[in-house]
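See structure below.
With one protein chain removed, the remaining protein chains of the complex are shown where they sit.
When the chains are written out, they are named A, B and C in that same order, and each has its own residue count from 1.
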């Protein structure tokens, strides 16, 4: 038996966190917020960003917030000028990076759109996800190589998309790395089941979604659930009634979606996949439609609206004009309020320090947790986190039809990472062509790929354009 | 060591052949032709067909031809009225059957066309191949069950498409069956390499295509070659020069194809796949384009013509008006000439009788011949045929990218066969939706499937329409 | 995230426990003790035993103890006369059974001894373990069949040896059963590492062994550990120093062992295997020596003593004369004191009821938790127990040399279970012959097997002696 309760600890552990992408305007603020309220651990956060100024301002903000009276945590924030400095001696590494959207993300969305491919998110698979992967692989090789040199024993928490490819690249470059990939999508599905519990269980008024136990298996943004329980009571059986109640599924008034949030999720595609494949997918509809061709074959965007999904246009991907949130906090234009973020990074760090075990879902090399996906591929399943250890829980096998859909992407992602290490654009195009939403005529697919590569060339230095036969024509 | 030469045999073996589909106007004539010239074996052919008259006439033709002076073989042809009679005591069973085209094949082609899916062959995968599979599975269950009862030790030669699904059904129903699936497509590729040998090898004028040794691996109509030799000399290395010479590949004058044979094959898609995936596919272009979406995404049929492929309209699938070929032979309107058919059925029978070993490619349950395809799936590889034994030759693994394309179909075919045994239309629709050329919007895919099922309902009795949720809406 | 803390529960769950082997003099007392102190659950225990009187007396004892002032638990104990009654409506089934030692166990030990095979435990593998398996398989088939009928959703806790074969039989008979096999051996190894922690970590005085996290993988009584941590600190690295300090390993004074407990364990074989194979086995030396031939090749028992192991003679396996412990408690000759048993059955029940998650090691069908052992075999690894769910944790692969030693037993156990279902004595002899400690000449092995079968014939009814070629000679 291994006791799973909270440990009482004599001394407060002091750690060093290296934050890559430390100039961020979202995730960095959450970390500042959470550490300001964390008293069981103390230490230093080294913020590194290609935009040093942004990192510096976040360090200033972190310092300011931590010194406030309502902040109990004992943390120091420093901005550093190079990656090695950020990682030197780190116990924990956090990665959350992004290329300049105007020169990358915007093309990832707009060029495929011209060919009739409207990706709502464009960060994982499909043309946008493939280009993002191609840019990320060389960057993540460098990160992994620097970790090997500066802090080989550190735990690495990756938040960057494409999650699977980034995490896989870390392991390909440095097989002994201790890296996990973290994503929020499954939390939503826990909330859905919490709602089902209150609706369908007699005498139950409110259920905390983190008491919902779901068995997760698949790959990030295309992972599946075949068991859901609350305190030992089966919730999965309520899906059929819920499906019946929601039918017809594709009945949103297209016009009404014009004002919806870009990020709205109505589980209509999720329930449709459950209806057809008998297993429930655990990601938002916006992600799901990018893994299969059936929802993006659009004559007109309204067809997507009918599923309750809004296409996010490229302009929504650009940062707003004017001062950044950090700048607004520093100038006093806005007040940084301490909140309960719901983010679990600090819980994860506490678990890895041996303070309190945690079960969560995460992305990790397959060593049997999904029995019928390839070994070594990055899969998303539950894991138990204890002192210095991440142990995936076995999730069994995917049903054949779903496995087939998932395997296509696993093979593509594996091929893409190898292609990236070799700088082989021809092999990258093989993946592009084999992506399920690239339902283009052969030569159109080639043109789109070439256009994307040309437009984002400065971010694709590591790829060998010289010897690519695809670029010859 | 096992001697591979021809055996001298004391007595001529007498065998019984049961021919299912014995009223055929093509394959039956070839068999009559080949047996008429075969003196090493003798025996009886029992012809069975749902159209008894057609079988009877072929029996009459067989008797007539065999009694001619230029025919040496000693064979008797009988038409029989039921399947059991045809199979009773058979040593060899031949299956070559077809549903009435006007009520089946025509819809397989025309309905998908209305949704923009133009399948040139429509007999293996894609909407047409799936419907054909759905009709064939119950028929092949019955055949297998009758074989188990009447002639469990017979060797079964299947020529019917969808080859993979028909052969798989035989084994699913009667696992001890000794069945092989036979198809001509790879012979063409041997001819291509024979041409490469005469073009590229110094001092070689003519090469017999059956001296070309190719390593075959994949599934029927989507099988691949990664080695080709003639007398120990590597021919595969000449593909690159040939590819360069043929580029640009998609340059056929669309207009010129109007008069081309429906069956014309120009290897343009084959070379394009070789160019992009690094391995050469061993099937005609008309088949290849049905396994992947990139060539059938047509705004207009001329785009297909540019690859040197003609779409075969449904009317070309109907039998010509007037007397059948058999009737014309019997009436004397046409003369049945004995020729060298090039067909290998008789060679296969001789090999299985222990007279002369044969190496050929065939479709057979995987037991390791393709190391990275699932066990038990019907794969196409080379095999050695000796007395009462078919032994597949190991072909190694498929490269990852190609394996991924092939696996999608293997999983679909396996799912479809299981669905057929359960009569489960919902699972059949899962396969339909997951077919790579079904690049339709979700609800369009559903409509097309339902329309096909409704139109061909009388051939789909074994499927449970009552409980299919797909038919509810 | 899935919260792992203790749930506050509104109502005390009422459950029904069916106890097979309820007349036991050991395990039944522990259960009475633990339930008497358990206030979070309440309910009924139905005790069934082939010796009804023994069960009845234990029920009387249970009732007596629970009604005492120092007992808080609210439990009812009933003795029942047949298996179905015990299992009817059970939420939890506990199995802990034993054949009459004088007619079985004694032969298991004494006959092999005559052939030079001295098994210290003789309950898992080797001649004794195989005969015990042969007796257990039909009994466990009946248990599984009755569970399927009476309480298919119950959780089954098996404590009977041979653990692997009993648990495997449950799943072979009733694949949907929810059964786990539980064994104490690994706890000892956690204690060893707790000692290493206090010895080698600075400033650490006492370590609770259930705070030791070990990664377990293998099969029951031959399982291995390759990671050990306390609060995130690696303890495994201290094994080398410990090994050096303990060398020479086989240096016990043989004479001094004469007075040692039969159950004494000195980790000498464990450290020797660690020394030679680089991985630490997590079972007592008495068990370990039965899986490999190197320690039981004895000219004389003193050679075993030198490793700090005592051979337990068959007479020590017989119950003591006079009143049983239960009888002594009931008569007042002895007082039943409530203690902290250290047994985890009640913790497991609480976890499965959703009250508090538990991580422990257990025996369960492999679904990937040991990546390089066969699927479906019963393996011993860690698992997470939550409400109505047992989820094994992935443990990775065994090193090749150890895997080879373990696989021999896995194959034997799988073969033996199948042989038991077919009643095939010839196949059982195949296993006997292939057991590593059966280092007998071919005909001696046969004689020993036949003698054992003859002597225990009345317990082997389900085996087909008529058609066994092994019995012909």
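Just so we're on the same page, a residue touches a chain if its C-beta (ideal position, glycine included) is under 8 Å from a C-beta of that chain, and two chains touch if they have at least 3 such contacts.
Computed from a predicted model, the values in this text were never measured in an experiment.
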Which of the chains on display does the removed chain touch in the whole complex?
B, C
Sole residue of B:60, B:78, B:359 or B:464 that reaches the chain not shown, by the stated touch rule
B:359
Consider the whole complex, including the chain that is not shown, and state which of B:12, B:260, B:298 or B:389 touches that chain.
B:389
Residues from subunit B at the interface with the omitted partner, ascending:
1-7, 187, 208, 210-215, 227, 229-234, 344, 347, 352-354, 357-360, 367-371, 375, 382, 384, 386-389, 391-394, 396-397
Residue list for subunit C contacting the dropped chain reads 248, 250, 272, 275-277, 293-295, 297-298, 303, 400-401, 403-405, 407-408, 411-412, 414-415, 426-427, 429-431, 433-434, 436, 439-445, 469, 473
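Methods note: only the chains that are shown with their structure count from here on.
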Draw the chains as points, connect those that touch, then say whether the picture is a line, ring, star, complete or other.
line
Nearest to the mean of all protein Cα atoms is the Cα centre of chain A
Superimpose the Cα atoms of subunit B on the matching ones in subunit C and note the rotation angle, 0 to 180, in steps of 5 degrees.
180
Using mean C-alpha positions as chain centres, tell me how far subunit A is from subunit C in Å, no decimals.
43
With chain centres taken as the means of their Cα atoms, state the distance from subunit B to subunit C in Å.
56
Counting only residues that touch at least 2 other chains, which ones in subunit C make the list?
none
